[in-house]
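With one protein chain removed, the remaining protein chains of the complex are shown where they sit.
Presenting subunit A:
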Amino acid sequence: MNSTIARLTATGLLRGWRGLLLALLPFVMLALALLVRMAFGIDPEITSGLLDTFNLDTVVPLIALIVGTGAIATEIDDGAIVYLLTKPVARGRIIVTKLLVAITVTLLFAAVPTLIAAIVVTGAAGTVTWAYTVAATVSGIVYCAVFLLLGVLSRRAVIIGLMYVMLWEMLVTGLVDGARALSIQHWGQSIAAELAPDAITASLSLPVATTLAVLVTGMAAWFATQRLRSLTLAGDS
């Protein structure tokens, strides 16, 4: 962890349109939670629709995508990363710092609103509430690591990330059961299902989901470090 890099990354993430979008998504979710609670009272089906289909399917990955790529891809794109790289700071430290900031921001804008929305729609801070919060936390962390890696690998990180979320996680995993083994969202849900098996369906066993989540997060951070060490800034000519 490097406090200067953390400060620069956090400021970069929270300003401008990115900050607005980050604030808007959880705001919409919380507003919806309030609305459904007032209109329908406490209803398990609506709870699952909002917290599962809307929140875990859409809001959490989108926030992690904005944050994970924004934590490094913007600087690589415009070239400002050169001011971090021309320093005697280990590349692993740059990646770990940026990842920790990205995770913190994602949890703040995705997991915390999940907790509040779950309390609103379930009426209590019970196991279902905590299960959804755990699912958002776990998948938020893994998404951040993967999207940060994408940001180091490609200039089209946002598009690739969006395609993964929209095509793979939303479409393919719905059609092919086996595809869920490679879905970050389902790893989070499978871990959270241990807490509330009645509310959340596990598509993988706890050990498998945990191993995959930890392994992919670690590998993504390691690979991002390797790529950052070899980042070429050859200029225009």
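Just so it is clear, a residue touches a chain if its C-beta (ideal position, glycine included) is under 8 Å from a C-beta of that chain, and two chains touch if they have at least 3 such contacts; residues count from 1.
Just so it is clear, contacts and distances are computed from a predicted model.
Peer 1: Refer to UniProt and select, among "Chemotaxis protein CheA", "Xanthine dehydrogenase family protein subunit M", "HprK-related kinase A" or "ABC-2 type transport system ATP-binding protein", the name of the complex member that is left out.
Peer 2: In UniProt, the chain that is not shown appears as "ABC-2 type transport system ATP-binding protein".
Peer 1: In the whole complex, not just what's shown, which of A:23, A:42 or A:80 touches the removed chain?
Peer 2: A:80
Peer 1: Go through subunit A and note every residue touching the omitted chain.
Peer 2: 2-5, 7-8, 11-12, 15, 78-80, 82-91, 229-237
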